[in-house]
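Only one protein chain is missing from this complex, and each of the others stays in its spot.
Presenting subunit A:
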Amino acid sequence: MSLEGRLDMRAVARRVARDIPDGSYVNLGIGLPTLVADCVGSDKEIVYHSENGILGMGPAPAPGAEDPELINAGKQPVTLLPGGAFFHHTDAFLMMRGGHVDLTVLGAFQVSEAGDLANWATDDASHPPAVGGAMDLAVGARRVLVMTSHTTKAGEPKLVPRCSYPLTAAGVVDRVYTDLAVLDVTTEGFLVREMVAGLDPDDLQGATAARLTFAADLAVLDPS
């Protein structure tokens, strides 16, 4: 099967960034989604939220200027922008759980056609389980965007009829951005909005375990 035009994840991040409205309060999940911050145009003012009590989180500090107490959810050193604020953990999660964060971008092991998200555990019993803020964010953010490769490294589909991995939350995902397509989760399952140039719809379906429908105004996914 040919999957032409597969994007690198930086291009996917650029595509996600275009969908983030100016003025949004945004929480980026750890890992791949943090790439999105680098891709948001300077014409937009976005307030980044971190679960450990930061609004207005800025980029990594210059080497030597790190503050060991000022870190992001991934425990990496960050900065605070003018207008930023610190607050305690319960308020940080009140923002997430109470629908105050406009959108979140999360990674995924699997997304189901009902919008179920599995992104915290793989049932590998040799490691202790760890959940962090994944469930709070998936349940509470007003809009949940998932950014992921369309298939695993082994070629297994990640967009599935039902998740086989443990759920993070049920019925929460609004839109999925992969290295092949942009798909909305609808009451009828995955609706393909955009596909990379040169990809045949049958090939996209072949790389997807869930049944796809294609939008009447299906567009080419612009990777620029």
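As a working rule, contacts are C-beta pairs under 8 Å (C-beta built on N, C-alpha and C of every residue); 3 or more make two chains touch, one makes a residue touch a chain; residues count from 1.
Keep this in mind: contacts and distances are computed from a predicted model.
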Should one name the undisplayed chain from "Phosphate transport system permease protein", "Amino acid ABC transporter membrane protein 1, PAAT family", "3-oxoadipate CoA-transferase alpha subunit" or "Succinate dehydrogenase" using UniProt, the answer is "3-oxoadipate CoA-transferase alpha subunit"
Among A:G58, A:P166 or A:P223, contact with the omitted chain is made only by A:P166
Per the whole complex, from A:V47, A:L70 or A:A209 the residue touching the absent chain is A:L70
Among the options A:M96, A:V146 or A:A207, the absent chain makes contact with A:M96
Residue positions on subunit A contacting the omitted chain are 50-54, 67-71, 75, 80, 86-90, 92-93, 96-97, 121, 127-136, 139-140, 166-170
